[in-house]
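All protein chains but one are shown at their positions in the complex.
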Amino acid sequence: MSEQTVDQEYIHVPILVDVPYRFDAGKYMTRFLVELRDNEKIYGIKCPSCKRVMIPPRIVCARCHVKCDEWVELSNEGTLEAFTIMYFPMTDPTTGKPHDPPFSYGSVKLDGCDAPIDHMLNIEPDMSKIKVGMRFRVKFRPREERRGDLADIEYFDPIE
Amino acid sequence: MTDNALWPFEVEQHITAMSKYYAGKIGSRFYITLRDEGKIMAVKCPRCGKVYMPPRETCGPCFYNMKVDDMVEVGPEGVVETFTQVHYNEPVIPREAPFVYAVIKLDGADTGITHYLGDVDYENISIGMKVTPVLENERQGNILDIKHFKPV
Partner (left out) sequence: MKRNVAIVGGGQTHHAARRQDVSQPEMVNEAVLAALKDANMTMDDIDAVLLGNMEFFEGQHMTDCWLADSTGAFGKPGLKITTGGTVGATIIAAGAHHVASGLFDRVLCIGFEKQEEGDTNAILSGVAHPLFGRSMAGAAMGFFAMLGSSYMANFGATEEHSAMVAVKARQNARKNEYAHLKLNIKIEDVMNSRMLAYPIRMLDMCPASNGACAMVLADEKTAKDRCKKPVWLRAMETAHNEQFVLEWRDTSSTAPKFSDVAATRVYKKLGVKDPASYYDVFEIYEPATWAEILWYEDLHLCKKGEGFKLIEKGITEIDGSIPVNPSGGVLSTNCIGASAMLRIWEAALQIRGDAGGHQVPRDVHRALATGYGGTCWTVVTSLSDSLED
């Protein structure tokens, strides 16, 4: 057996791993998603101690370590906190298909809430036309397309 | 909004990930020799003399790094050390049930490899049985270049 050289062939074996999983949303996320799907309503949850309104709703306030149980209906309108224009064909891991670039994507804080939602922005992917501080409104998908996922929101529409 | 029953909310999703396993220096030599010459190579630790099959780069007990030059041909015949008959299918397993897995210690090796038994009456397999590999004609450079082991 000869001593190996730099031009030696190296073997590799391709492997495809497909991992199915069944995810339980839990009590709080279930209520949030059912309201979103059935009633076009977006709920946050308020911490009884620090009074923050958080989204998505969760049972424990991480800062105060107390149980949250005050559900707060949020406005469908909010303010853009941060954004990006995605030029890279990022694959949707749940479908295996890429979202078509370029597209606008942003972080919108709904009125009455202390945390933003990251989602698609229905605005031309032109950085001169998107500004932090712009106002946006939630656009829900039609009822028959909604299935209890954050993607039941189709995108945020700019408010003229 | 009331607290009354919402059905438990479950979703079924999956994540698909590609990966590539790189066999490295010793592993590549093993697969290339199997593919091109139809020979099975193990590796012998020059320090303790143990012959590892499948070959690996480091002798664990000696923490000694073996070289391609330390590889030795073993088999092709070997002995069944243990076996099991599988009665269910798994997507990742490239055989339809029922099939037999065996750990086979090739002549000249000190450790066994797991592979399939074929061309055999499943009722008549025994530990200590002498077997020999059946190679694929079109070999790709992976462990399934050995189709299975059959009784001698």
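Every chain is named by a letter (A and B) in the order it is written, and numbering of its residues begins at 1.
Convention: a residue touches a chain if its C-beta (ideal position, glycine included) is under 8 Å from a C-beta of that chain, and two chains touch if they have at least 3 such contacts.
Remember, predicted model here, so these are calculated numbers, not experimental data.
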Among A:Leu33, A:Val53 or A:Leu74, which residue is in touch with the absent chain?
A:Leu33
The missing chain sits against chain B at residues 11, 13, 15-27, 56-61, 63, 65
In terms of residues, what is the contact footprint of the unshown chain on chain A?
6, 8, 10, 12, 15, 17, 21, 23, 25, 29, 33, 54-56, 58, 62-63, 81-88, 90-95, 99, 105-107, 115-116, 118-120, 127, 131-133, 148-151
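By our rule, only the chains that are shown with their structure count from here on.
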In angstrom, rounded to a whole number, how far apart do the mean CA points of chain A and chain B lie?
43
Counting only contacts in the complex, chain A reaches chain B at residues 1, 3-4, 8-27, 29-31, 33-35, 43, 71, 93-94, 96, 148-149
Give the list of chain B residues in touch with chain A in this complex.
1, 6-25, 27-29, 31-32, 67-69, 71, 91, 141-142
